[in-house]
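Every protein chain but one is kept in place in this view of the complex.
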Amino acid sequence: MSTTTTEKTNRQGFKWSDYQGLPSTLCKGCGHDNITRNIIQAYFELGVVPSNVVKTSGIGCSSKTPAYFVHRGYGVNAVHGRMPSITLGAKLANYKLEVIGVSGDGDSASIGMGQFCHAIRRNLDMVYVVENNGVYGLTKGQFSATAERGAKSKTGEENALSDIDLCALAITLGGTFVARGFSNDPKQMLSLVKASVAHKGTSMLDVISPCVTFNNHEASTKSIHYVMEHDIHLNDLGFVAPWEQPVTDIKPGEAIDIPLPDGSHIVVRAVGKAFDPHDKFAALQVLEESRRKGEILTGLIYIAEKEPDFNTATKVPTDRPLTTMNEADCRMPREAFEKTFAGFR
Amino acid sequence: MSTTTTEKTNRQGFKWSDYQGLPSTLCKGCGHDNITRNIIQAYFELGVVPSNVVKTSGIGCSSKTPAYFVHRGYGVNAVHGRMPSITLGAKLANYKLEVIGVSGDGDSASIGMGQFCHAIRRNLDMVYVVENNGVYGLTKGQFSATAERGAKSKTGEENALSDIDLCALAITLGGTFVARGFSNDPKQMLSLVKASVAHKGTSMLDVISPCVTFNNHEASTKSIHYVMEHDIHLNDLGFVAPWEQPVTDIKPGEAIDIPLPDGSHIVVRAVGKAFDPHDKFAALQVLEESRRKGEILTGLIYIAEKEPDFNTATKVPTDRPLTTMNEADCRMPREAFEKTFAGFR
Amino acid sequence: MNPPETLTRPQTQKETRVTVNDLSIEVATVNGTGSQSANNIFAKSLFRMGIPISAKNLFPSNIQGLPTWFTIRVNKNGYTARKKELDWLVGMNAATWEKDVANLRPGAVVMWNSNELPEAPVNARGDLIAYPVPMADLLKPVQADAKLKKMLINMVYVGACAQLLGIEEAVVLQAIKDNFKSKQKAVEVNVQCFHAGMNYAKEKLEKRDPWRVERMDANGKKVLIEGNTIAALGALMGGATVVGWYPITPSSSLAEALIAFAKKHRVNADGTVRFVDVQCEDELASIGMVLGAGWAGARAMTTTAGPGISLMSEFIGFGYYAEIPAVIFDVQRVGPSTGLPTRTAQGDVRMAAWCSHGDTQHLVLHPGGPEECFDFARISFDLAEQFQTPVFVMLDLDLGMNFWMAEPPAYPTDAFKRGKVLTPEQLDQIKASGKKWGRYLDADGDGVPWRALPGNPHPDAAYFTRGSGHDEYARYTEDPEAYRLNMDRLKKKTETARAALPRPVLESVPGARIGIIAYGSTNNAMREARDQLVEHGLKTDYLRLRATPLPMAELEAFLKSHDRVYVVEQNRDGQMETLIRAEVRTPGLTEKLRGVRYYTGYPIDARSISDGIRNQERGA
Partner (left out) sequence: MNPPETLTRPQTQKETRVTVNDLSIEVATVNGTGSQSANNIFAKSLFRMGIPISAKNLFPSNIQGLPTWFTIRVNKNGYTARKKELDWLVGMNAATWEKDVANLRPGAVVMWNSNELPEAPVNARGDLIAYPVPMADLLKPVQADAKLKKMLINMVYVGACAQLLGIEEAVVLQAIKDNFKSKQKAVEVNVQCFHAGMNYAKEKLEKRDPWRVERMDANGKKVLIEGNTIAALGALMGGATVVGWYPITPSSSLAEALIAFAKKHRVNADGTVRFVDVQCEDELASIGMVLGAGWAGARAMTTTAGPGISLMSEFIGFGYYAEIPAVIFDVQRVGPSTGLPTRTAQGDVRMAAWCSHGDTQHLVLHPGGPEECFDFARISFDLAEQFQTPVFVMLDLDLGMNFWMAEPPAYPTDAFKRGKVLTPEQLDQIKASGKKWGRYLDADGDGVPWRALPGNPHPDAAYFTRGSGHDEYARYTEDPEAYRLNMDRLKKKTETARAALPRPVLESVPGARIGIIAYGSTNNAMREARDQLVEHGLKTDYLRLRATPLPMAELEAFLKSHDRVYVVEQNRDGQMETLIRAEVRTPGLTEKLRGVRYYTGYPIDARSISDGIRNQERGA
């Protein structure tokens, strides 16, 4: 791809604008738009081929965002809560596609809870972003299942039920990559998105993403202000692409270098006490502890050492996508056909 | 209720046969039938009024069992995976009903996963039994989501995905009573069922219940034999009904006495190392550890100190069921009515 | 159309014709900018002058920043449907400005915020009456931050329009007060802005248009209300005690209104509430919960739209077959699929009638206006309990979310009809009479069995409810005859119910050979459409359907007595027409049917109906 303009291109020769999408129609200041920006940036920096990108979503403000990035990629805005199943089909059909599913807390933690849980269990190679604002934005601000007990809605109602912690849930369900970010913390977000893309398996990214219209008031526990006050970084992440200079000066105990299957690395530096993101049990512990303290823990919370992704587990061919299978691939030969029927005689 | 026969009656004057149901149509030896027996026994001993019992279920062999106990109670065999929602409506409509929902691992961990998670979160005062056999019995033995990775089906297929641990899941989701039993261990089962009934909130009872027809073969990890070999009791439970002699000789550290709202007590004696079932975090830990060791941990795994049940949280009246609300209860007075409309002028 | 020479500046000659109390106003704005209260005050003021109006909000499926149109139809005849032709535009949205202006009919008024929108499109047309208002400038003296000013700007055009149209100032001031209630500060700034607009118009704008409003006495004790709100009141008065719901446009406001009313009118001294609502995790849970509550004996309901009905399909079939009362409000929006979530349609008519796999027939009510939203919401609980089955109440976005004039309903004094519920005493009597009660036994020959409620302690009362095969005594069976008999009884029950559903409403004129059939919100355009047809020399009779299964006698009589019958509906496939065709058996009748179908997402207008009929009549 030749660049006649002066616009910067990435290693694959794509321009930043190749990763842009349509103008957002979300509210000004909506957290979701910040996430979109980081997704664009990550894909650009990683040099993902835009036409291989498949963007899926359910229904909600969050689920609209796939239209706002990588316009050269293919999108499906499915029905409410069913992003995971659409994504599963697309990726199994064509393993070459680079799939990212965007969902909301209503979309994934309420109506889509079943698909969320089973997506995590399946470990399809995909990025699964939950843009988590504690409310149903698009239907005007009802509480979602990630709203904390006692949180007050804009209209003053108090939430009677405790919140569902999607990270703890994903880890419990055997998730292989579980992280939490904050829409308004671009540095962390960018590393997280890149690592999510590089991870082979389902990368679950629970991003606290304030709804400035319906959940940004004082008594909210998901307002920009509240999250900024309570955001605790579990670790700092450095993402090193395969072509980038590896970090070599890691002193033992200071950081952990996690190599990913595609040749990239994540360098994880614990912020507080030492923490090994390979330790499932420690992960559940820090989540539970931060929960008790009322903190919002962000960072890479858990990454499995090695788990087969779903295409591998299901033995989908790796040389050609199923979409290309033709008559010869699909039909048994004439003799086998006749033998098969003879067997029913 | 007068007893003219010699059949033994309980404190409420009901006979054991009042708690019986129709003859089971399950396979001979099916674990589910053992659970049924313990439910009957528990209700009989607790003296629950049979006509107040509401038995709900989804679809599956397990979901058939409500027909096999408490024929004097009322049952609904709903659609597949939706037992929790039917139960929710019934209990909110009439808080006097003593509700027990029976489900299967297919019913709750696959199609009903969303309703399971939200039932746990809601903490409706109900007993939620999952009769867990790792397969879909009624559709002839396909793996369910609680089947362990590597488990072999009767037809020799290997399960590619890891299992969902319903106890860990329930604890993560804020469950207030989480226990695991084994259908063929009646002593433990009986205490667990009684405690479940006494607990005010959702008592989630994950009962490993072998399917003797489709999942009782050698390579199964849910066969009677396998479970007996791998069953590790986390604790021994003594259930003390309100009218029974309390256990007074508990030495500190030896056992924990948990009083329940209805005046009964559970006396929990740890079998291995000390374990406090109020400790959510310890609960997750023992589950994760036993999982790693390939053990099947049974007993009372977690019980919350105090959490409001859903009827309380939603402020349903406690003096009269909603089912009895009449015109006077429901209609605002004429003046209010007219004022309301005047407000729209 | 506009001759080329007028391209420079709108004509300024003064209108001499005067049109009183008949115009259609549109405010083109952006959602999330707070125009709502200004527009409500605008509409309310006209309404309080005793003039018939209706107000509609055409909004996008997003929260902020996209075009929204608020229309007020003022019509002395009481025509309340959307009017195709606009008389009066208030342009506030740069994004749609050109198109908004282009859509106007010649001679229409256009007022706009001249600080923001260019005059060029208006001038380009040259056939419009232009009222530029520098709204931002007028706001300058007002003490408010930028955010508030964005909202207040809307009061400026209310003021300017009030002045030009002759809306009584006192009425507007009262409406402002009522709108902001105790918030004195808000009242003050709003009044200030209103006056700014009013004074500007008084001083700077020369009235050149023909439209005037004048106090009338047409509204009596009527209220101005959204269908969802009045339906919520109907549900409250109808005894709904359990609501399970999941938010979805355009139904959420029905549930939310109901909850708010219940929190006000159903509270016990101890703080408990004689009502419970659960915002469920999805529609499957909502309907499951409602069926659980209905089974236990409560009056339970859910609110949803098409996608929710699709998701509920399995459970709705369960409700039919297991015979459980439930009320389902379907506030219809445009499908298929997500479709146009903020636009209106009558697109779920067929699905509601036959929802779920297997042989099912459901009871479906189609309120034709706000009064019936109240009534049908109320009686739906009676019907559900009397016939022990799910009952649909079909609204649509237009009826549910737009403002309608309504006669306030009479205070209901009738007793709840709770259907055939057995007490322990009745069970004793049955036993004493040597009979045996069966949950699904057709004891009365009407197909409607008796039920006992869970908790009933009578030894004969308990039973097991299931969606699988069962006999008259609720015992599991796969017996072929037991299955068939039960299905036949269910059919009989439906026939009994058919006779108990609201009858159709016939409006006839002597000598009409043409019939029209319509239902639901389409009704609101029908009087106007029929008047238009009369103007074109076509007399019509009108049969308004209010429920399915259909009233066969009335329907067939109507078909018999007309040469051609037009079924007017707001969907593509003629869904009600299909239901009619499926059931009419008398030879020679279905061939009289013709369809007039409107499906754009906008509420149907009278002209589309009368044109649709006239076009076909020409060919007939």
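Per-chain numbering from 1; labels A, B and C assigned in written order.
Heads up, the rule we're going with is that a residue touches a chain if its C-beta (ideal position, glycine included) is under 8 Å from a C-beta of that chain, and two chains touch if they have at least 3 such contacts.
None of these values were measured; they are calculated from a predicted model.
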For the full complex, contacts between the hidden chain and the displayed ones involve A, B, C
Among A:Thr9, A:Ser85 or A:Gln285, which residue is in touch with the absent chain? A:Ser85
Per the whole complex, from C:Phe42, C:Trp211, C:Phe416 or C:Tyr602 the residue touching the absent chain is C:Tyr602
Looking at the whole complex, which of A:Lys8, A:Lys251, A:Lys306 or A:Arg345 touches the chain that is not displayed? A:Arg345
Touching the missing chain, which residues of subunit C? 60-61, 305-307, 309-311, 313-314, 317-318, 320-322, 334-343, 345, 347-348, 350-351, 354, 356-361, 466-469, 478, 480-481, 483-484, 487-488, 491, 571-573, 575, 578, 581-582, 585, 587-588, 590-591, 599-602
Taking the full complex into account, what residues of subunit A touch the chain not shown? 49-52, 54, 56, 66-67, 71-79, 82, 84-94, 96-97, 114-115, 117-118, 314-319, 321-323, 325-327, 329-332, 334, 336-338, 340-342, 344-345
Contact footprint on subunit B, counting only the chain that is left out: 25-28, 59, 61, 64, 77, 79-81, 110-111, 113, 136-140, 142-143, 145, 213
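Criterion: only the chains that are shown with their structure count from here on.
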How big is the gap, in whole Å, between where the Cα atoms of subunit A centre and where those of subunit B centre? 34
Subunit A-subunit C separation of Cα centroids, rounded to whole Å: 40
Centroid from C-alpha atoms only, then distance subunit B to subunit C, rounded to Å. What do you get? 43
So subunit B residues touching two or more other chains come to 114, 117-118, 314
Counting only residues that touch at least 2 other chains, which ones in subunit C make the list? 281-282
